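Report on the structure given below.
Left out: one protein chain. Kept in place: all the others.
Labels A, B and C are assigned to the chains in the order they are written; within every chain, residues are numbered from 1.
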Amino acid sequence: MSEYILCFVLFCIGLYCVLRKRNIIKIIIGLGIIEYAVNLFFILLGYRAQGRAPVLAKDQAVTNIVDPLPQALVLTAIVIGLAVTALIVAIAIRIYDKYGTFDITKIRRLKG
Amino acid sequence: MKILPFFVIIPLGSAFLISLLGKKFKKFGDLWANLSTLALFGLSLHSISLVAAHKMLVYKVGGWLPPFGICMVLDGLTSFMLVTVNLVSFLVTVYAVNYMQKFTDKAKFYTLFMLMLAGMHGVIMTGDLFNLFVFLEIASIASYALVAFGTEAEELEASFKYAIMGSVASSFILLAIALVYGYTSTLNLADISLALTQKGGGFLISFASVLFLVGFGLKAALVPFHAWLPDAHPSAPAPISAMLSGVLIKTLGIYAIIRIFFNVFGATTTPVLSIVMFLGVLSMLVGVILALSQWDFKRLLAYHSISQVGYVMLGIGLGTPLGILGGLFHLFNHSVFKSLLFLGSGAVDYSLHTRDLQQMGGLREKMPVTANTNLVASMSIAGIPPFNGFWSKLWIILACVQAYIQSSKMIYIVYALCAIVGSILTLASFMKVQKYAFFGRLNEKWQNIKEVPGLMQLSMVFLALICIVSSLLVMSSFKPFLDSAADALLAGGGYQEAVFANVK
Amino acid sequence: MELNLLLLFMIFSAIVAVQIEDLLSSVIAVGAVGLGLSLAFLVLKAPDLAITQLVVEILCLIILIRATIKKDLPFSTSGRWVFNTMSTVVFVVMFLLFAFFALRELPRFGAPIMRVAQEYIATGLQKTGAANLVSSVILDFRAYDTLGEATVLFTAVIGVLAVIRKVGRINNEKS
Partner (left out) sequence: MKNPEPGMTLIVKTITRLTVGLILLYGIYIVLHGHLTPGGGFAGGVIIALSFIHLMLAFGKETALKKLSEARASLIESLGAIMFLSIGVLGIAGGYFLFNFFVDKGRPFHLFSAGTIPFCNIAISLKVGAGLFIIFAALIIFRSLGSEE
């Protein structure tokens, strides 16, 4: 139970950073932390006490195996996080190229 | 039965091919994109007959039984959404052939467009929760890049804001999926509702449904989360803002909310429906009030998208058969006339290079086709009788009154009044658009502008025809198309039995 | 027990990443969080993910450092955003409170109800022939997910190339 709460605290730190910070790179960092927290929470759900890694060896009957399904999902989620971060960093670099600053309060050409 | 996976294979295959061959043969991108969207439109019409024949089709991807593998589900609601998506996307590709000459690198545009289409088809077809998240990500990432396609300063800022709010929403959705997986330890939609009926949803399920509502509400631009839409849609190129407003916020937002809350969580009992209705009415009013003060043509249309999405959510949130029917019919109508409006604004932008209503004036003589099709679309969005917008809004208001008669709660009358007031304000706002842009004296600056090229006119005229023809859906001959979609939602918990019964 | 320590280390370095002024050192602090996560995956018996997370983390760091090398201006937070801070903190506390009540209903940590996973473990080897069960789940039981996954990366690559290109619009000056 304590692991779940700590994982949610990490999620809230990332959320706080995205909602509160004004520098574009800090917002991207906040997004990264949110993705780490969600991936960690998925794996915490699949952990089995004294479990074994889900890789079968040649001649060993492995009994107590950890849940492989969340691991497959988190592999996908990690690469999605990388793809989104790469795209947002590309947009941020172009914004820096056009506006000359990373501070979102100064990037206010759009009204409303 | 075999055609189900082709809804995803065709757009993906053509995306990869266009990115491979698009640079070498200049015309390949246009030709191939039009061909594949036409083929998809034909397939979706065929899917209606499939659903009419045997109510639900389940396709086991990879040959595994549903709880262990992923399955694709084709029922009334799915075929309804497929027809809406493919109708708009085919006409937008026809429009984009001419419009995109103003942009560099057309091959990348068509690749991203087909990927967004593949993402939307994946979201509509899938019967698996995590799979819905993956295809939702594909459509979202493609739309982030497409909003920033004409790399100007405003577009980059709008796309950045859209990308940040979009990925925060996706993280909320993934967190909710993790919670639901932890509780039921299965990912198939039918299996989850089975586990929930056995186990009974506790506080965790209502917490997860709030997270889902926040995540999908942000993708559907419901009011508290609508900040990104008025910036993202105007700065996208016209065919893309037509796709975004017409179809993307519906498949990623509304379709996902109604599929999860009606068929998986069994929403009829929980208070979620009343929250959805309240958000719908809120966005209806806030959207149209903010739209009144806009002078940028496309920003005005973007605010109207928020208010029309509110109508659909109000209709579906009622939960009564007439309400759901009205909501779905309005969803179809809104896709048609909103994309026509955005294509019209793109046509004006194409020849005048400006979006500011105050500089326009009397474009009727110079651009007759654009002006008339825009008039038809403005009439139907404002709900003038002969056009389709009137019938769907009428059904929604009647459903509110009917709900009031049954439960005699005052709130439904307030919602009905808000719907009527919203409709009147929409009419006022679009009269302003027509007066400043198309009627009145021709501004001397625009003496020598000429009408937009042929293909753009063709797609706008075709959309306007659909605006008029689709009011026939009210009659009994075409109604089963809508009824099958509404029954899929009204079945609610019946979704799980149907999926397990139909998996051969 | 060591998992809680690892989590506390990650939370501490996340706070450092958020609060520190200099951009480059906050990027390094996020790298620490990512590597802590990779260690956590090892402790939670997920070797597949540890490798992938480590390698993706390195790539993410390189991309982020690439974006901030000579661009870290003197970082100044001028006005105190009092209202914004208060509303964010209230929202976060409410979120944590509700999350606490929801998490109590989850099965105990370390005892997942493996309704579908039991089948993967029991029949994974002879049905798919792969010794690594995670690979069999990714590429056979749920191969459709991985197709979507590969498309996500393909979209991101085309998206980056579309955003990075120098001139977007051919503004041929007409009339």
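The criterion applied here is as follows: a contact is a pair of C-beta atoms (placed from the backbone, for glycine too) under 8 Å apart; a residue touches a chain by one contact, two chains touch by 3 or more.
Note that the structure is predicted; figures quoted are calculated from it, not measured.
Asker: So there's a chain missing from this view; which of the remaining chains does it actually touch?
Answerer: Output: missing chain touches A, B, C.
Asker: Spell out, residue by residue, where the missing chain touches chain C.
Answerer: 47-48, 50-52, 55-56, 58-59, 62-63, 66-67, 125-132, 134-136, 138-140, 143-144, 146-147, 149-151, 153-154, 156-157, 160-161, 164, 166
Asker: For chain A, which positions touch the chain that isn't shown here?
Answerer: 53, 55, 58, 75, 78-79, 86, 89-90, 93, 97
Asker: Footprint of the hidden chain on chain B, which residues?
Answerer: 2, 5, 9, 12-13, 16-17, 19-20, 59-63
Definition applied: only the chains that are shown with their structure count from here on.
Asker: How many angstrom lie between the centres of chain A and chain C, each centre taken as the mean Cα position?
Answerer: About 2 Å separates the centre of chain A from that of chain C.
Asker: Per the centroid of Cα atoms for each chain, what is the distance between chain A and chain B, given in Å?
Answerer: Between these chains, centre-to-centre, one finds 28 Å.
Asker: Which positions in chain A are in touch with at least two other chains?
Answerer: Residue numbers touching two or more other chains: 15, 45, 67, 69, 73, 76, 80, 83-84, 87, 91-92, 94.
Asker: Do you know which chain B residues sit against two or more other chains?
Answerer: 130, 134, 137, 141, 144-145, 148, 151, 156, 159, 182, 185, 187 - these are the residues of chain B that touch more than one other chain.
Asker: Where on chain C is chain A touching in the complex?
Answerer: 3-4, 7-8, 10-11, 14-15, 17-18, 23, 26-27, 30, 33-34, 37, 40-41, 44-49, 52-53, 56, 59-60, 63-64, 66-68, 71, 73, 75, 77, 81, 84-85, 88-89, 91-92, 95-96, 99-100, 103-104, 106, 108-112, 114, 116-117, 120-121, 124-125, 131-134, 137-138, 142, 145-146, 148-149, 152-153, 155-156, 159-160, 163-164
Asker: Quick check on the complex: what are the chain B residues that touch chain C?
Answerer: By the definition above, chain B touches chain C via 12, 15-16, 19, 61-62, 64, 67-70, 101-105, 108-109, 111-112, 115, 118-119, 122, 128, 130-131, 134-135, 137-138, 141-142, 144-146, 148-152, 155-156, 159, 179, 182-187, 191, 195, 202-204, 207-208, 210, 353, 446, 448-449.
Asker: What part of chain A is in contact with chain B in the complex they form?
Answerer: Against chain B, chain A makes touches at 11, 15, 18, 24, 27, 31, 34-35, 38, 41-42, 45, 67, 69-70, 73, 76-77, 80, 83-84, 87-88, 91-92, 94-95, 98-99, 107, 109-110, 112.
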